[in-house]
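Missing here: one protein chain of the complex. Every other protein chain is in place.
Residue numbering begins at 1 within each chain, and the chains themselves are lettered A and B in the order written.
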Amino acid sequence: MGTGPGARPAGRFTLRVLEIASQLNAAFEGDGECEITAAAPLETAGPTEIAFASTSKAQREALASAAGCLVVPPGLDLEGRTLIRARDPRAAFATIIRLLHPAPPRVPGIHGTAAVADSAQLGEGVSVGPYAVIGERCVIGEGTSVGAHCVMGDEVRVGPGSILHPRVTLYPCVTVGARAVLHSGVVLGADGFGFVMEQGRYTAFPQIGRLLVGDDVEIGANTTIDRAALGATIVEDGVKLDNLIHIGHNCRIGAHVVIAAQTGIAGGSVIEHHAVIGGQVGLGDNVTIQSGAVLGSKCGVLPGKTLKGGGTVYWGVPARPLKQYLESLALIARLPELRQALKELRERLQGAS
Amino acid sequence: MGTGPGARPAGRFTLRVLEIASQLNAAFEGDGECEITAAAPLETAGPTEIAFASTSKAQREALASAAGCLVVPPGLDLEGRTLIRARDPRAAFATIIRLLHPAPPRVPGIHGTAAVADSAQLGEGVSVGPYAVIGERCVIGEGTSVGAHCVMGDEVRVGPGSILHPRVTLYPCVTVGARAVLHSGVVLGADGFGFVMEQGRYTAFPQIGRLLVGDDVEIGANTTIDRAALGATIVEDGVKLDNLIHIGHNCRIGAHVVIAAQTGIAGGSVIEHHAVIGGQVGLGDNVTIQSGAVLGSKCGVLPGKTLKGGGTVYWGVPARPLKQYLESLALIARLPELRQALKELRERLQGAS
Partner (left out) sequence: MGTGPGARPAGRFTLRVLEIASQLNAAFEGDGECEITAAAPLETAGPTEIAFASTSKAQREALASAAGCLVVPPGLDLEGRTLIRARDPRAAFATIIRLLHPAPPRVPGIHGTAAVADSAQLGEGVSVGPYAVIGERCVIGEGTSVGAHCVMGDEVRVGPGSILHPRVTLYPCVTVGARAVLHSGVVLGADGFGFVMEQGRYTAFPQIGRLLVGDDVEIGANTTIDRAALGATIVEDGVKLDNLIHIGHNCRIGAHVVIAAQTGIAGGSVIEHHAVIGGQVGLGDNVTIQSGAVLGSKCGVLPGKTLKGGGTVYWGVPARPLKQYLESLALIARLPELRQALKELRERLQGAS
């Protein structure tokens, strides 16, 4: 941890607008010499700060802002202001934040209180925080920082350039790739939830499989991903997981899938690359979500089902394409009218007989 | 931790009924000299224990109870029993529990194994447990106890009189007020879930904002609250959060809001003071819940929506006022009748033609 992301560095960087624009290969308008010391929200930014407006609709807020410089899309007319033009102002702003507020350098070195097994191999520039525990034959790639109180079981591998925030648990034999970001409280590789029922009692089905996590994966606080019963649970490159998510044994999460908080995915499910999953979604066992599907928050998919991809948006329990879901909602909302119309018809028919 | 809340103290306090009544400014009936050593449930309380009945409906259970003394509302007729009368027996009982079972005194002092940065400022009477890690320039208010294995990043501030149970993580720059209670596994200040999509890959939108928590806030086990992207995530005074809750970046939770377990609140949402939120509720981005609204468990609110307050109760997905929700449920339950009635009408019409 130390001076982690979010800490205000003791000294600020100061960049001039023309320097920022140059780093972005972007055009600027107005005062290129304007000095910028921080990124800030549009509503509160001051004359030495930079802010952004995502769309042309934000013209009023942008004009009202006191920001020294604004990052805006083409077509947003703000006369007399100092501007940087970008096709995607939010994406450009992410880069600008990194220029003005760089993550503090990680201090290499192993804290005197860390318990590191002799057989563990730590790459160059690795830092290990207070009271971390690193097991036998672990391999930690160069430049990775392991936070205070992290626990790695035996045979764990973590790739280079990764950040493990304090208090992450990696069970034995878990493998994580390069440039991972694991937030506090994450548990990777606990036993999958499998039992055998015999004579009225459950005994555990031993979970001897593995958990493999690819490169550039980010996992939110207190999220849990279980090892496989047999074979492997797999999280592919570029996956982004929010907080308090549960991924069951033997799942495969495809590349560049993003999943919002508190979603739960039962064992054996497959989510194909670039699917987008909302929050508090529930997938049963052995579900397949095809590439590019979008699952709205709180939706549910029954065990064994497949949802087609290609940008289709699903809502509801059980999940259905958005069009059908909205139709259902609309019809349910009009049930009082339906009932009234039926009542009137019945009265008319009685009158007619 | 140590002898924390819930531990049976080695010696019990003994108070006489008249002393208890006196501390509550309440009237007693029956034997004021009756000695009471513990608070207990109505069903199991014995002659040296005190119990309570919330309402007059509990007369039967109260008569059956063997409690030495009962705390009851006015109007509950229990002849021959020793009673303390209170308008709100449950609230009075909370006070009585504190008299009979006071929280053990916190032992000030810094455990020899705690790793406390030299630049950290610890107030008078602060206690820090085994293996806790306290970062640079942290400020901990007087009388606060930091449990074993807590980790505070740099620049964290915690107000006086707070209790951090074991294994709480506060990321850098998080600020918590006075008299906070943070349960085990809480994670405050992890990165909000924000990404920029470029060329088929997500990169993180840096989360350089802050997390500010007010006074008298209680946060349940394994709950996570993220820092803001820019600006601040804010939890105001007196908020009570249950376990396994997720609060996303840039939310504002108003004063004296209470939220039950496993609820998730997506980024940018605002919950105004004194709203009551049930369990497993899901709020999308940028939702506003107005003051005094009551959200039933498992309800869902779409991104950008506003729910009016003033005591309105909401249920369902999407959340609607209780009256409408119940009507919907009733009409859905009667769909078989509706269908049957339509069938009969059709037959009659065919018969008539």
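FYI, contacts are C-beta pairs under 8 Å (C-beta built on N, C-alpha and C of every residue); 3 or more make two chains touch, one makes a residue touch a chain.
This is a predicted model, so every value here is computed, not measured.
Among A:Glu19, A:Glu35, A:Asp88 or A:Asp154, only A:Asp154 touches the chain that is left out of the view. Contact with the chain that does not appear here is found for just one residue of A:Pro41, A:Pro73, A:Gly129 or A:Gly185, A:Gly185.
Set against the missing chain, the residues B:Gly220, B:Gly248, B:Gly268 or B:Gly309 yield one that touches it, B:Gly220.
Among B:Arg106, B:Arg201 or B:His256, only B:His256 touches the chain that is left out of the view. The set of chain A residues touching the chain not shown comprises 113, 115, 131, 133, 135-136, 149, 151, 153-155, 167, 169, 171-173, 185, 187, 189-191, 193, 195-198, 200-210, 222, 224, 226-227, 230-231, 244, 246, 248, 262, 264, 266, 280, 282, 284, 300, 317-318, 327-328, 331-332, 334, 338, 341-342, 345, 348-349, 352. On the side of chain B, touch with the chain left out of the figure occurs at residues 1-8, 39-41, 43-44, 88, 90-91, 93-94, 97-98, 101, 103, 111, 113, 129-131, 147-149, 165-167, 181, 183-185, 216, 218, 220-222, 238, 240, 242-244, 256, 258, 260-262, 274, 279-280, 297-298, 317, 329, 332-333, 335-336, 338-339, 342, 345-346, 349, 352-353.
The rule we apply is simple: only the chains that are shown with their structure count from here on.
The centroid of the Cα atoms in chain A and the matching centroid in chain B are 27 Å apart.
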